[in-house]
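Only one structure is covered here, and it is reproduced in the block below.
Chains shown are a subset, placed as in the full complex.
Chain IDs A and B follow the sequence of writing; residue 1 opens each chain.
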Amino acid sequence: MNHYQQTLRIQTTGKSLTRITRQIETTVSDAGIEMGLCTLFLRHTSASLVIQENADPDVLVDLENFFAKLVPESGYYIHSAEGPDDMPAHIRTALTHTSEQIPIARGRLVLGTWQGIYIWEHRQRRHHRELVVHISGN
Amino acid sequence: MNHYQQTLRIQTTGKSLTRITRQIETTVSDAGIEMGLCTLFLRHTSASLVIQENADPDVLVDLENFFAKLVPESGYYIHSAEGPDDMPAHIRTALTHTSEQIPIARGRLVLGTWQGIYIWEHRQRRHHRELVVHISGN
């Protein structure tokens, strides 16, 4: 049993999903684990993780549009000092995921055909986001 | 430390929750792990995992009704070529879970008394869904 850990620094763009499948696959490959588990952990509270469709980019636009409407910046929030997009970003993070797990088989993530891994930036401006990739297995 | 991995193929029914607690418990029992961790990973983007009440089936109906209203098929979505239920299914998946983890103690999942494990089918039609069960421990 081995453990392997790496922190990736990902550049996002504002209010959109950035696909990171390839970086994670490279990290898994570097770890040399044949069978095991890959855990992703995002070190932020205004960006999150989702596993979503990787084929039609319109899906990503619809996701963003839906969440922008569900958690409007025009809503009333007590916590407003960091800008109108900050509290909605915290709520959107609570509604999605800070951690994700994907098993590894034959040295590769067992993602379905249509699954991609994304960081969802919930702030208006782009950010550098830190993602810890933890891999365990044999 | 051992790793054990199995892919289950689960038949769902449209727009409803299918309980899979028993299949997962059987898989854990087969793995022969006394103390460890069970990770579930669903290889799809229009169905998801939730851990929910296992007693009153009305809870499952209320969950489905709430999500049907929160993410209406009648909404405007750019991604509409795969039918009116497809984009809502992706959004409902983002709002729930693609992976879940349940610790194992004394050879069994540490589920609470009222917790059941469910696959939530978000499309109108039934599907076969692939669930990877990854178990590690001693």
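Criterion: a contact is a pair of C-beta atoms (placed from the backbone, for glycine too) under 8 Å apart; a residue touches a chain by one contact, two chains touch by 3 or more.
Remember, it's a predicted structure, so these values are computed and weren't measured experimentally.
Here 2 copies sit in place, and the number of copies making up the whole complex of this structure is 3.
Throughout what follows, only the chains that are shown with their structure count from here on.
With each centre defined as the average position of its C-alpha atoms, the distance from subunit A to subunit B rounds to 20 Å. By the touch criterion stated above, subunit A contacts subunit B in their complex at residues 1, 35-37, 50-53, 56, 58-59, 61-63, 66, 70, 95-97, 100-103, 105, 110-112, 114-115, 136-138. Put simply, subunit B touches subunit A in their complex at residues 1, 3, 5, 7, 39, 41, 43-45, 70-71, 75, 77-79, 81, 87, 90-91, 93-95, 97-99, 101, 130, 132, 134, 136.
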